[in-house]
Structures are given as C-alpha cells and as structure tokens.
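Note that this complex is displayed minus one protein chain, with the remaining chains in position.
Up next, chain A:
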Amino acid sequence: MVDTAPAVAPSLAAVPPSRRVAPTTEPRLVRGVLIAITATFLSVFLLFPLGVVFVEAFRNGTAGFLSALADPQAQSAIRLTLLVAAIAVPCNIVFGVAAAWAVAKFEFRGKTLLVSLIDLPFSVSPVVAGLVYVLLLGSNTLIGGWLQESFGLRVIFAVPGIVLATIFVTFPFVARELIPLMEQQGNGDEEAALSLGASGLQTFWRTTLPNVKWALLYGVLLCNARAMGEFGAVAVLSGKLRGQTVTMPLHIELAYNEYASVSAFSVAALLAGLALVTLVVKTFLEWKYADHIAGTGRH
C-alpha cells in the first residue's frame, strides 16, 4: 500500500504526521498521562469521598435519611445555618461593594495595605480568628462584660458570635471578585453617567452595579457556600449548646462523635448538596451569560 500510494502532494507527505500539530501541543503520551493524573486525583480526593457521604446518608434508605433531617436538633442546626448565612452574606455584600469601589475607583494612601488586609482571613487560621473574638468579647472581658451588663447581649457561645466568626471568614469573597473587574473597567461609564446629569446614587444603581452584577453574583454564591460550611471559627465561638448554637457543620461533628453516622451523613449530604447546587447554578450562569460576562470585562 505504501509503495502504491500516489505521489501527489509530496510537500505534505514530506512532513511527518507528528509535526503537523501546533507546536504548543504535547505528544499524545504526555497528554494522556496528564489527563490520567488529573482524573485520578479528582476521583480519589473529591468524587469518591463525596460519593461516600451520600452512600452513608442513605444507608437506612430514604426514610432513614429523612428522619435524620426531621430530628429537632438537626432542624435547629439547619435553621441556624440559614440564619447565619442570611445575616453574614448581606453584610459581606455591603462590605465587598464598598471595599471594591474604594480600591478600584479612588487613589488613597494605604490602598495596598487595605487590599492585603482584605485577604487576611484567607491566611489566618479560622481557629485563631475564633480565639481572638473569645479574648475580645468573652463575658469576663471589658467589652464583652459591658455588652452583657448594659444590653444583656451575650456574644460568645451565642448566635452573635457565630455570625461574627462567619463574617470574618467570608470577608474576602465578594471584594475579591469585584476588585479586579472594577479596576479593569475604570471610571468611564461613571463619568459618562455624571456628565449626562445623573446623581452619584443614580450612577451607582444604573451603571456601576449592572456592570459588575455577574461578578457580584458569583462572589455571593461563593460567600454563601463558605458561610454555610464554616467550621473552625464557629466551633470555637459556638459553645455547642444543642438546639441553640449548633450549626450544620457542628451538628455533623457532634453526631459523628456519638456514632450516629446516618444522622451525621444525612446532614453532611444536605450540606454537600447545597454546595453542588451552588456549583451547578454558577456553571449554568457562566454558560448562559458567557457573552454577557465576557462583555462586562471590556467592549
């Protein structure tokens, strides 16, 4: 066959097939190995454990799963987690938008320091953050004692402490998403709106916010996922009073330590499910509004 092959296009035939691919493309073997390594790691460290969570949750069937969730303590943990997220996420939206606005649109002294500070919760261990709040606001400290005596407000080992810890840990999420985008977009649209007679507030609602809405939504989703899942800082501040200061992650730990594995994994499955929903929503938004999201970068 090789001998009888027609002698057309000798220039093409002169190039060995392996050379016809783009120069940046690796040989097939390298590609295969890289893909295999990635897939293995994902399976062993992510998919397999995630699968185990769901398998364990449904060990006693759907009925077992549902009754674990119907347990009053589990119910209370779910409610508390939703409450904490409902307070922490809006706080971080306000903070994130304000911080991104300040960093991206103004020049001021100490800007670099501020940007580094926003990242602090990423680098500080959540347990350390929790301990700091205990030392600051515990009932036998100056501030904590004053709050308790004057207002009857207990912060540590109570819901306010859990909210504080969650806000601390989720601090950077919204701001981190918005800052690069807003810096890249610059002030052009705002100046245009102002020159057309819009007030500062109108400019914000009608131009600044719509320009960053996808990044904001993405930041909110990540922030929410983290707020619901936070363990370390919350564990220090909660005191683990059952039915009062136990969030979903804490409930899972308590149940697991008491060998109530179906109960633990049922709530874990619910938490993991929330994370998966977040991921799906995010991917869907990215797919559906790909043009829009790309378009908010520049145009």
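We adopt the following convention: contacts are C-beta pairs under 8 Å (C-beta built on N, C-alpha and C of every residue); 3 or more make two chains touch, one makes a residue touch a chain; residues count from 1.
Simple rule for what comes next: contacts and distances are computed from a predicted model.
Chemist: Write down which listed name, "CbtB-domain containing protein", "Xanthine dehydrogenase family protein subunit M", "Sulfate ABC transporter ATP-binding protein" or "Lactate utilization protein", is the UniProt protein name of the chain that is not shown.
Modeler: "Sulfate ABC transporter ATP-binding protein"
Chemist: Of A:Leu196, A:Leu241 or A:Val277, which one is in contact with the hidden chain?
Modeler: In the complete complex, the chain left out is touched by residue A:Leu196.
Chemist: For the full complex, which residue in A:Asn211, A:Asn224 or A:Ser263 touches the chain that was left out?
Modeler: Answer from the full complex: A:Asn211 touches the omitted chain.
Chemist: At which residues does chain A meet the chain that is not included here?
Modeler: Counting over the whole complex, chain A touches the hidden chain at residues 188-189, 191-199, 202, 206-207, 210-211, 291, 295-296, 299.
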